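Removed from the display is one protein chain of the complex; every other protein chain stays in position.
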Amino acid sequence: MGDRGIQQGYDVLVIGAGLAGMRAALAAHRQGARVAVMSKVHPVRSHSNAAQGGINAALTDRGDSWEDHAYDTVKGSDWLGDQDAIEVMCQEAGQEIIGLEHMGVIFNRDERGRLGARAFGGQRRARSFFVADITGQAILHVMYEQILKAGVPILEEWFCTDLIVEDGRCVGCVALEIRTGRVEAIPARTVVLATGGLGRVFEPSTNALICTGDGLTLAYRAGAPLMDMEMVQYHPTTLKGSGVLITEGARGEGAYLLNKHGERFMARYAPKMMELASRDVVSRAEMTEILEGRGVDGCVLLDCRHLGEKRIRERLSQIYDIARDYAGVDITREPIPIRPGMHYQMGGIKTDVWGRCWDPTGRWQGVEGLFAAGECACVSVHGANRLGANSLLDTLVFGRRAGETAARWAQERPLPSVNFPHWRQRREEGIRSLLAREVNADSIARIRWEMGTTMDSFLGVFRDREGIERALHTLRGLRERYERVGVRDKGRTFNTALLFALELDFMLECAEAIAISALTRTESRGAHFRRDYPQRDDVHWLKHILLYRNPNGEFPRIAYLPVTITRWPPQERSY
Amino acid sequence: MKFAFFPGCVSRGGCPELYPSAVAVARKVGLELEELTGASCTGAGVLQESNPFLGDCLNARTFAMAERLGLPILTICSTCQGVMSQAHVRLRDEAYRERVNGVLAEEGLSYRGQAQAKHLLWVLVEDIGLERVKAMVVRPLRGLRVAPFYGCYLVRPSKVLGYDERPERLRALERLIEALGAEPVDFPGKTRCCGFPILTINEGNAVAMVAQHTLDAKERGADAMVTPCPLCHLNLDGYQVKAMGRVKERIDLPILHLPQLVGLALGIDPKTLRLGRHLISAAPVLERLGPVAVKGV
Partner (left out) sequence: MRVTLKVRRYNPEAPHPRPYWQEYSLEVEQSATVLDALLRIREEVDESLALRCSCRSAICGSCAMRINGQATLACKTRLAAVAGQDGVLTVEPMGNLPVVKDLVVDMAPHWQKVRAVEAWLQPTGPEPEGEYLVPNEAMLHLAEVMNCIMCGACVSDCTVLEVDPTFLGPAALAKAYRFVADPRDGATKERLGKYTAPGGVWDCTRCFACVEVCPKGVAPMERIMALRERAIAAGYTDTYGARHTLAFAELVEHSGRLDELRLPLKTFGYTNVPQLVGLLPVAVRALARRKAPSPFHKPIPGVAAFRRTVRRARQASPTAGKQATGGSR
């Protein structure tokens, strides 16, 4: 990685090289901007590759309509999704899918050689396009190929520690080169955050170890608001213990959910859609079965046997392997025990439909020059609950928009004069003092574990005031412990212990934001279920919760934004 | 024990010392051999590159000949073994086997899917058994340190070569070396590639592999290397001088065929074993073993 590039800076610096990040970088590059992508792992290691099931698009030549897709998404979001953003996503889905196919993504085909679709949860039509059960991986690798082809520089294994903000504008970032431990301040006219989710805040989680909410805290500390943080999705089918994901595609292919009596219990919770009801509905159903004693060892059963060996091998080979390798189960012969596990963050950094983390019309405050896309962003298209196969679509549509918009915005706005060395020095000193701290009996790992299990207990599928307040109290204690804990590896070469410490810092902040937001929303909607407020309350709560960080460690400032309704006034949500 | 003997192409071509030594050892340990004189080359994986179906037909033809005799096949070459095992697994598919048999029909041959090849190494270790082999040793190879070089096709792909059912095959050669009274020498290259397949394509790399493996073995104290594959022998022995030229170091590691090593321990004389034929002299091995110290005489 040429040092000259880092010194000179970029028009668009994308942080995060998953689907959203690489799509943004590609789009910015095509606009003629000087772009670089930064990632704390090699791009193909990004967690986008774990998305198994598919990507949604309503193709009109199939007799589908984007309005149907949009309605399904609005309903799935339990009416918290902003309908203008949802319309944009659903309108542009078809063009995005074709674009992907032209770039080289394989996609399963029907007998005429056209893209073949399958059914997915929460949708009335089969409109999820897929590549066996490796859709995310397949698209991610093609994105990487396109980045290689375009020659976009990749700052591989660089960890972003701070955003540089001067006079309300983001002008770059500070980052740590993992291999050497050196710290650099990198100027950029715009920064696009595409850092993914925060699954490791919870324990267990389906997420990879790298999903630590970095971008959310970076933006939060820079002065941008976090929105809908309480909306955390629990995926219905994860392996007990490790939390490894079993794709919804299994249910899309027709697998059943059974309790200990062998009953397809979804008939009692979602009689029409059954196992393909929306994820929050299914997760709550499973959790209820388990808590009321009809589970098997803290789990329910996913039964694929009736699908037959051929179908399983052709379409679900990855979950066949996962079940065999991590649970010792042959899904052609036995059902596999699963339980809900934390999976996705609907909330995130507030953006508009162009990926901007500020509102030029001034309806809400933000940070100029800062953009976000993908799971770390909240436009919001997923509202209170995300439909399967909409996340991949979200990353690509809004990744592209953020990249294009950033490139255009950057072209007209040269950088002001900024004391970059000062920012660099500050972080360098911060790292030195962190490493110099005396080691005590506590450890980063222990603090993270306690945070994760606390969040799973009190901010999981079912919540209430008492539990959330307990969680907040625990989190405060963990933050204090964090400020004192020592790092046992004092080196600068590939110091993963240092990375974990930096990530834990980010995670604790995210955890608190989730808890505060959950405490604030006194209703139940989508994935957020309050035992003490079990009903949806459109009169008071058809709005988003925005959190603005208070630098002195006090409670964040809370603001609200009404949900944008275009064509679908709120209805009862039943499946 | 009776076997349909498949000597392969090289044991009478570039390694003419292998055939007589293998036959001598087989006789000594009580194996009756009926040679499949009409059988063809296995294809060695090279033929399979240009026409996999033809390769399967040739091997099915050999299997069918053995089935006609009602005998299992004995091989003395890792490459033959590997190629035949791969073919055997592919030919398990009934429909495919039928297609192949359609081609063989005119010669009056038909493969029923039973006959399989088994390498002399496994026959010694499994069918005869190490205890019996040990009892037959009249000249224990004491003091001789031998590095085993398996040959790729005897170890990979492990699924077709029976390693799942018989994981002890992973150390078959070492255990045999021990049973003969010698000391096996462990070194990183023992299951790697000798380079023979690319000899005419990238001689530099092929020679580099010879240098690496023989030097590694020598540095770990080996007096000799033993290999169950004549193709490996051609490279490790035949190109060792070039290897020495490349690394500018003396190696001079004698390379023995499996039956030669076994034959020495069983008291077969070196001339019968054609030990004088190698390009890298095997004399140091004979010197180290000393005058014939025959057990029980």
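For clarity, chains are labelled A and B in written order, and residue numbers in each chain start from 1.
As a convention for this text, a contact is a pair of C-beta atoms (placed from the backbone, for glycine too) under 8 Å apart; a residue touches a chain by one contact, two chains touch by 3 or more.
Fair warning: this is a prediction, and the values are worked out from it, not measured in the lab.
K.L.:
Which of the visible chains would the unseen chain be in contact with across the whole complex?
P.N.:
A, B
K.L.:
Tell me which of A:112, A:261 or A:540 is the one touching the absent chain.
P.N.:
Residue touching the chain left out of view: A:112.
K.L.:
Looking at A:314, A:466, A:480 or A:532, which residue reaches the missing chain?
P.N.:
Selected residue, touching the omitted chain: A:314.
K.L.:
Which of these touches the unseen chain: B:1, B:136 or B:208?
P.N.:
B:208
K.L.:
Quick one: say which of B:113, B:181, B:197 or B:267 touches the chain that got left out.
P.N.:
B:197
K.L.:
Going by the contact rule already stated, which one of A:242, A:411 or A:564 would touch the omitted chain in the full complex?
P.N.:
Counting the whole complex, the residue in contact with the absent chain is A:242.
K.L.:
For review purposes, identify every residue of subunit B that touches the missing chain, sorted by number.
P.N.:
Interface residues of subunit B facing the absent chain: 9-10, 13-17, 37-41, 43-54, 57-58, 61, 99, 102-104, 106-107, 152-153, 156-158, 188, 192-193, 195-198, 200-205, 208-209, 212, 238-239, 241-242, 276-279.
K.L.:
So which bits of subunit A touch the chain we can't see?
P.N.:
Residues in contact with the chain left out: 41-42, 44-47, 49-50, 61, 97-98, 101-104, 106-116, 131-132, 134, 137-138, 141-142, 145-146, 148-149, 179, 208-210, 242, 244-245, 314, 318, 321-322, 325-326, 328, 443-445, 487-489, 491-497.
FYI, only the chains that are shown with their structure count from here on.
K.L.:
Please compute the C-alpha centroid of subunit A, do the same for subunit B, then give the distance between them in whole Å.
P.N.:
Spacing between the chain centres: roughly 56 Å.
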